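For this view, one protein chain was removed and the others were kept in their places.
Here is chain A:
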Amino acid sequence: MEAFLIEVDGAAIGRRRNTTCGPWGRMWIRHVPVEEVLYLVSGGQEYAWDTNEEYLFKAMVAFSMRKVPNRETTEISHVLLCNVTQRVSFWFVVTDPSRNHTLPAVEVQSAIRMNRNRINNAFFLNDQTLEFLRIPSTLAPPTDPSVPIWIIIFGVIFCIVLVATMLLILSGIQQHRRKHKGPSEMEDTEDKCENVITIENGIPCDPLDMKGGHINDAFVTEDERLTPL
């Protein structure tokens, strides 16, 4: 018994009226004069909303109802539109074949929900621009890639950083080894020179107690206690 208000090209708000479409009949279907046609611009396709488009809409609703079991005999003439406004919003009801009762709202709701996509595409509209009040749309799930993108980028950056750090550490170790080999070689040659000198003199210097003659113990401690300037 309830009518659906359908609004075209409107966003969130529409009129909600619980009154029925009323006894169907010609007087309830407003004739839209040709010179007041409305241009719908949606999806890049422009077309005027006229009685032919209404016919298409009725056909789509009838098509949706025919897919429901037990309702395969729904005809286009069973779908009624009324209260058409310039915003392109109207009410519609679907009657049973005997044209005495209107079909329950729940049936029509579920039928339209199933075929929402086809109805939208017939008019080059989408869920936002073709709104059926009281029929919530099943929202499309966002495309979730199997591996979130951020993990991929993270892996790339981490690998680069790791490789660069390893390279730097390795080159540091190499430099370190080269530096340590260098000075130790120099020390060896210095020692050799000293040994050579002492032997070349002919007199081994070791037995001569050089230290004994030069160092005075008293002075040593004094020097050590002085803080260096």
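FYI, a contact is a pair of C-beta atoms (placed from the backbone, for glycine too) under 8 Å apart; a residue touches a chain by one contact, two chains touch by 3 or more; residues count from 1.
Here is the rule we use: contacts and distances are computed from a predicted model.
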What is the missing chain called in its UniProt entry, if the choices are "Protein farnesyltransferase subunit beta", "Transporter", "ALA-interacting subunit" or "Translation initiation factor eIF2B subunit alpha"? "Transporter"
In the full complex, which of A:Thr51, A:Ser77, A:Asn121 or A:Thr165 touches the chain missing from this view? A:Thr165
Residues of chain A in contact with the chain that isn't shown? 9-15, 38, 40, 85-88, 136, 138-139, 141-142, 149-150, 153-154, 157-158, 161-162, 164-165, 168-169, 172-173, 176, 227, 229
